[in-house]
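Only a portion of the chains appears, each positioned as in the full assembly.
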Amino acid sequence: MKQIVTFGEIMMRLSPPLNYRLEQAADLEITYGGGDANVAASLACLGLPAAHVTCFPDHQLGRAATQQFRRLGVDMSRTVYTPNTRLGLYFLEVGSALRASTIVYDRFDSAFAKLDPAAFNWDEILQDAQWLHWTGITAAVSATAAQACREAIAAARRLGITVSADVNYRRNLWQYGQRAQDVMPELTAGCDVVVCSEGDADDLFGIRADEDAENSFASMAQKLTERFPQIKRVIATKRKTQSASHERIKGMLYDVAQGYQQTPYYDITPVVDRIGGGDAFIAGFIYGTLKLDSAEAALSFATAASALKHTIHGDVNLATVAEVEHIMAGNTTGRLLR
Amino acid sequence: MKQIVTFGEIMMRLSPPLNYRLEQAADLEITYGGGDANVAASLACLGLPAAHVTCFPDHQLGRAATQQFRRLGVDMSRTVYTPNTRLGLYFLEVGSALRASTIVYDRFDSAFAKLDPAAFNWDEILQDAQWLHWTGITAAVSATAAQACREAIAAARRLGITVSADVNYRRNLWQYGQRAQDVMPELTAGCDVVVCSEGDADDLFGIRADEDAENSFASMAQKLTERFPQIKRVIATKRKTQSASHERIKGMLYDVAQGYQQTPYYDITPVVDRIGGGDAFIAGFIYGTLKLDSAEAALSFATAASALKHTIHGDVNLATVAEVEHIMAGNTTGRLLR
Amino acid sequence: MKQIVTFGEIMMRLSPPLNYRLEQAADLEITYGGGDANVAASLACLGLPAAHVTCFPDHQLGRAATQQFRRLGVDMSRTVYTPNTRLGLYFLEVGSALRASTIVYDRFDSAFAKLDPAAFNWDEILQDAQWLHWTGITAAVSATAAQACREAIAAARRLGITVSADVNYRRNLWQYGQRAQDVMPELTAGCDVVVCSEGDADDLFGIRADEDAENSFASMAQKLTERFPQIKRVIATKRKTQSASHERIKGMLYDVAQGYQQTPYYDITPVVDRIGGGDAFIAGFIYGTLKLDSAEAALSFATAASALKHTIHGDVNLATVAEVEHIMAGNTTGRLLR
């Protein structure tokens, strides 16, 4: 089977144990993650061939990050190592009940942000691929990262490879002198599948649902597919967050041909780790698109995968296909499996 | 007071911290447990003289397991140590919310499974005992274990000692060439008290409740006592599992003389550790039978003990009599005790 | 800004990790706390100048306790170190669901209990202060501690400083030969603000709400302010404890001039650490009184602060002003803050 290739930054995540505050911590737990790499890793855990393309500093931390994704089965052989750079970091304090989790980012001037687009030969990288996935975060990090992303999408289109994106607008990240509203439309135009919430559609593309639409997500998504005719499917999760420890999510899909669908809500309490829930969703949708026989099944699989991710430590959804299918089949009472 | 004696395998349980997956774990927490030994240990914590009879490998792990039950006050002086054997193990991954806990057993060919029935002189072992408890797991492990169990029951009957069993049918365990359906009836026939769910009654004895019975447990239990006239009481817990983190349980009792009784449901969230909840129930019932003045009180005590076990790490219910009575008295709001 | 000064014992708190029982623990986590010192520390975290006055043994443990409060920004420069004494300790076992948390105190004959009142020159200590806070625990610990408390209150009154108290009646603590009912009225008479529950009012002062009162707290509080005319405000939290893991609290205030007010309930599940919830409440109320423009706002701030404390490990509310205001503004769904 051909590879699914993702592109983007991987950061070291440093987090106090349990629900301790950063200032209380005597030590920090390490995991590694990134919105795109998490998708590759989830796909590898689901048994599909996945590769991630990124740039690391040429020292122990870069090697350690490589090892953690290689451990999960992601092909990391295209990693570019750059001397005298740093690894992007983020510090996560995990909340509880009504206390929110908080993130302190420390990712500026990372090896990835400073990447040289010429270091990536996309035609070669994608020659054995069937799918390219990227996120709006990559475009936000730096002009060169956005450029590499642009080139990757162009190569994918040339090679007839499916392209998906999580447009994921993070206001604070866009600091290199270009506006998301100027950069993202061109990149998005090259995609077949996008994850896009109503907020992101408004912020990035100025697209809003009709006020009197029966379903506001569907209305927005329809407009989005009209604006960007390459896009055939728009997906998203809807969260009814009860507290930092209690989440409810459903999946939504607008398909140009088949219209709007959604899943029932999953109730998740306590939440073990909500980071990467969206990445698990898109990974599940890619899996479902490639392996299951309907968009409905893909959406179902994606949503169950995302729900399961909320019960797993770290950025990456370590669930297997059997585990996701177990949830899809309605086994949500957590009965002991011997 | 005379001893309560239990007989069966003790395994080392290895479990990642918190809710980590097995593949994420850098270390594993050790506890020790076994369906029968847990009952002895709970009884010791409740202040009754309890002894456990088992077989261990003659090396550090066997000694460590002995120490942990001796620590809780269980008389381990009858342990048989066998050279060149192994300790049974199981790996437990603790789930959360809709993710189930899972167990990987590694117990075949253990010192216990390979025991020599002749190593146990039951008339001597039981000479100072008033009660013998065993479980269907012991009968499932190997032919020699089942044989030792058979001899223990026979000796108990000879000596006029009460016999109880948790019939506990585990399909995967029966691999030594005999069928549970052939072995268990004879052993069960020697019991005064049994823990038996409706599923187990059907699987092991082909006994089902009348379809139009007012209470299906009572109907099954009545038939069971008719089939095995030595049995005077059939007990079980009923679980309405909400998720891996949220349990609801009640206790049920069918007494040949007094008929059916049940307790209200206890609501337990979050569940700290559900392993051994059933063993805490039977231990509570043995305690109640010996120390309290009615079957109703015994059932109440057993169910409160089982509920409390769900909040305690490890296989064993470390609760004291005062703590169980505190719950029985309706103090379930967990108000701080200074 | 002038200091808020608190006076009382600081104990080392030793607690098994997670929900382990004391007898299971291989190690104990250390924090430090005391009903009065927690108030000073919370105020320091809220950015106000706070000082705590106490007495420690003159060895490593006393120094370590000093360091932990100094770390949070509390002025510990008035600490009296006494040779050949001990540090008060308490062992906390954290419950879960229907299992209660329990405390084993080991605080008798501590350096604080044995303090010499002459070691504290209150006119000097309070010369740069605007507020003095103490608790009924200090008065309960020993005759000399009660005497030092009496002198502190007298000095505060002389200097025109606001005095507050959490009357906090702990029956077991009063063991030095005087009755709380004899000691507390005189001390309470010197206060402007008191935290007093209906139970404490009855136990300490024999004051009960009118049976037909519309609001029993208000009725009690009114009588209390009539008995002790210096008191202008009586506050308390009301808890609807669901379980050791699930708390619901609201704040209540009786103001001599403005009458009764209350906040809505906050729902907190899971509770991370309930110790110090009341101290966070009074600290929030002192902050609100000094910095906000109404008693209502102060009550609101105090209750949100107390709710937040339940999600933070340790005795001390580490919340910042921005975090408390975030909760006050209704952001209780714990949405991730990037």
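We call the chains A, B and C, going by the order they appear; numbering starts again at 1 in every chain.
Note that a contact is a pair of C-beta atoms (placed from the backbone, for glycine too) under 8 Å apart; a residue touches a chain by one contact, two chains touch by 3 or more.
Worth saying up front: this structure is predicted, and the values here are computed from it rather than measured.
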item: Oligomeric state of the whole complex, in copies, if 3 are shown; value: 6
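Basically, only the chains that are shown with their structure count from here on.
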item: Residue-number overlap at the chain A/chain B interface, same or different (half cut); value: different
item: For chain A paired with chain B, centre-to-centre distance based on mean C-alpha positions, whole Å; value: 46
item: Numbers and ranges of chain B residues touching at least 2 other chains; value: 18, 270
item: Of all residues in chain B, those that touch chain C in their complex; value: 18, 266-272, 307-308, 310-314, 318, 323, 326-327, 331-338
item: Sites on chain B touched by chain A in the complex; value: 18-21, 23-24, 95-103, 105, 170, 172, 241-246, 270, 274
